[in-house]
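Quick one: structure below, then a few questions.
Left out: one protein chain. Kept in place: all the others.
Letters A, B and C mark the chains as written, and numbering starts fresh at 1 in each.
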């Protein structure tokens, strides 16, 4: 990107985070109902801390940090401060206030924009670009974490009237055929990518077919009605434990009332749209559904090849690939190197993007990843055979 | 109380709850960091719900509840709403907002004051009085829960400058001697009391001595320095498990820095005042300290007799009495009967009052009770021998 | 006791422990299915270790311990052995073998009997007597722990044909009346007692009535059929949590099959005898049953006075007294002082004795104690009012 472009991108991305939070009440910024959901206040501060720590402190001479305490409150890791060590849960840190966090953003933004006016060093620009993509990742988490917080309130509050992200429908049907052969996988070229997409390399694919449409709510209800959640033969062993111990019988946010299915959406409690692609399901559920249909999930390599000719972008799509390094993967030295590599165990790859993904934050080679039981993201199912 | 008195009492008590919350930021009203601490917002709403449920709904013809959802949000028990059952943690319920909770208080207060203007039925007046004492109990919890929330924030925010509740000193010294004999225990007469104080009855006390002063911070530091937390001979078996598994080595809110002891107070992080009575200790710690001194804690019966001639009121004082019913104790029918009786197992009695107790909410016969490991209240030690 | 008497008592008690284990297979000696149940092998070794440690090592010149490793395997406390520290669960310690444990007993018994032939020092004789009472306590635990191990095997193996301890019936009916007054409580005089019975002291009792019979299985089934386990108004708050989280709906070892109640007994799986006193119930169940009958459990002081005129001995009887020290209670110095005092928190007193209590191991002043949820002992209900 040019200096002008990056300045514009910076403003656009930073503003978008705050637009996501516009409908919130102050109280909504605070809680962390489960470990994997962070308080909106924390997302806003943490993405700001990234720019302060990796750009401003390194590049602005005599930069004065906004508040020295913020370093251990808003980096992502466990901290201690000598003998006064306190381990805190993010959801209990009421101070700094939301107002103060917005002031922090304003302070950092002003300094960043001043800096960006004349920043030309390619390594520094790359770090800014990484910061923007990092903030876009937190934007999607903001949306899903807000949904989690409001959706676990017995009052089912509306986030934004009319903002029902889950009701879009499949733009295509039928099956795409991909022939056997050696294919190239991974990112190459000038655009941005994360380190886990690098190392463009060859894979051998056997011929396969992949659905042009995602599994719909109506199809998924068939699975439920056929007893899919009660037939252990369809499930991974650990998936069956999860279903049993957590009493799972439907996707997250689904409720059955008087024989009808409803779901919580960001527009409130609604009757389920049968034609929309199913959302908020775990890998275990995606895998059991595929097993029930006598089919399977695609690998991430099959997906990457097929995605160049089929429509995608409504749901993060579970693949049957574990999140592992590409040949030649190496971690950058220091804190930035912790971005991806250390999570390459016990997680499954999702490909595509979702209705909650920020504009401009998707590409064929993007590798998203979550644990097999996680489902608070807008996750869905595409079948292969 | 007369009709005028009860109206004045109502205004005074209800206002006091809001005064306690005055220094809070909106964010501080939200979290529930541990199960035994409730969000300030919840205390404000729950004490209001009490009046709405037990007074207004019963006595005001065609009373219109402020919000029908509030019943299952703000009673103290687990609830379900048919097929839409959701179990929620109090700390994650961001809506209704704090502003809305204050509006709820205003709505109920207006109706209550109108009602109290002409309320004469003794049973109804007694229920109002119970509601006020109930709210005073929540006032002390408000203070201690706010301290817990702010005191577990790594920034150690000040609640109210100058408001340091823990630095008062003992007004007396020496030992009080009480002779052997049959004594009368429990409440009798016209004033208010809870059901667990009723059933005035006789007990036989053997002669004993009881300290006129509470154990001070300096004395407690001697215990720490003598290795009190590392000598299992001093501890109850379950106390030793607690010390070991929870890594306890000092009272709650104490920190050692560069060889000096500090504590978090509502006025911020301070050096410890050696002459103030020790606070925020568990029964286990009180018991171990007494064992180390070769003395013991008084029983609640000894305390009740002695308290008529010695000063008290700075700390809730752990006794060596388990919380059990008095002879002839019986529970009121219905929800109000759940107030005390069902907690009469595995808790220890504390007598007296503390610096956080609301004005007018203490008496010789008052029986407070907590689990042996709990210490977020202003609890202290009085020795007997 | 005289020297001859103590020698005879030693042989009798030590032999009885082994008679209890006679019907066991080698495998039955090994497991510890839950923390509160110890392996029979451990009981046999631990009671032997007591004599070796507190008598032989102190009194026999140049005494050679049977195996130096046994000290940390068979004392009751957590141990470490320098850098080779290993924390072990008793149920996984397969070596020493059962055969070796019996050899250990034989070795210690031979030396003990030789010593007892000429032992005259009163303090030493008192320690031997304590060791015998200690072993008798473990004998009752042997019976109940064996029942637990066999009773949690899906095959429900018979311990000893004809040995059905739970089918005895009440020898009396009606109510005993005890007048108000000052009474004396606790042990006095020459016979043996534990330190927790000492400090004979006065208590004031208000007049009460106590049942001459224990609650029977038939009466308890009425409580079940009336929905007693589903009405939270009858339960202590913590009792209700226990019922709910542990899915309790009947006494331990009870099973409902084709509309009939059965229980596991040491004589195998049997139809319930309606006239026998109910057994294997927790304090929570005893308390809820009493609440349902509109009555209460006696205090331990009421029980001690009444027990001099009513029959008892079939079940350990839950009282509504917490296990606390008597006035003037003091712990002996050293390890023996840990016997009772450190358990005086969060436990309830049971009085009397049970069908599993060893002969000669019961008296009016005996104070047994367990946690409110424990019920693998032969525990029952006597009502007061």
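The rule we apply is simple: a residue touches a chain if its C-beta (ideal position, glycine included) is under 8 Å from a C-beta of that chain, and two chains touch if they have at least 3 such contacts.
Computed from a predicted structure; not experimentally measured.
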Inset, instruction - Name every displayed chain that the left-out chain is in contact with. - result: A, C
Legend entry - Option from A:5, A:238 or A:275 whose C-beta touches the chain left out: A:238
Inset, instruction - Looking beyond the chains shown, say which of C:97, C:207 or C:309 touches the absent one. - result: C:97
Inset, instruction - Write the list of chain A residues that the hidden chain touches. - result: 182, 201-204, 206, 233, 235-240, 283-284, 287, 296, 320-322, 324-325, 327-328, 337-338, 342-346, 348, 372
Inset, instruction - Mind listing the chain C residues that contact the chain we can't see here? - result: 25-31, 33, 41, 69, 72-73, 81-84, 86, 88-89, 91-98, 149-150, 152-155, 157, 255-258
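One rule holds for everything that comes next: only the chains that are shown with their structure count from here on.
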Inset, instruction - Starting at chain A, find the fewest moves between touching chains needed to arrive at chain C. - result: 2
Inset, instruction - Could you tell me the distance, in whole angstrom, between the mean C-alpha positions of chain B and chain C? - result: 37
Inset, instruction - Give, as an integer number of Å, the spacing between the C-alpha centres of chain B and chain A. - result: 44
Inset, instruction - Give the residues of chain B that touch two or more other chains, as numbers and ranges in rising order. - result: none
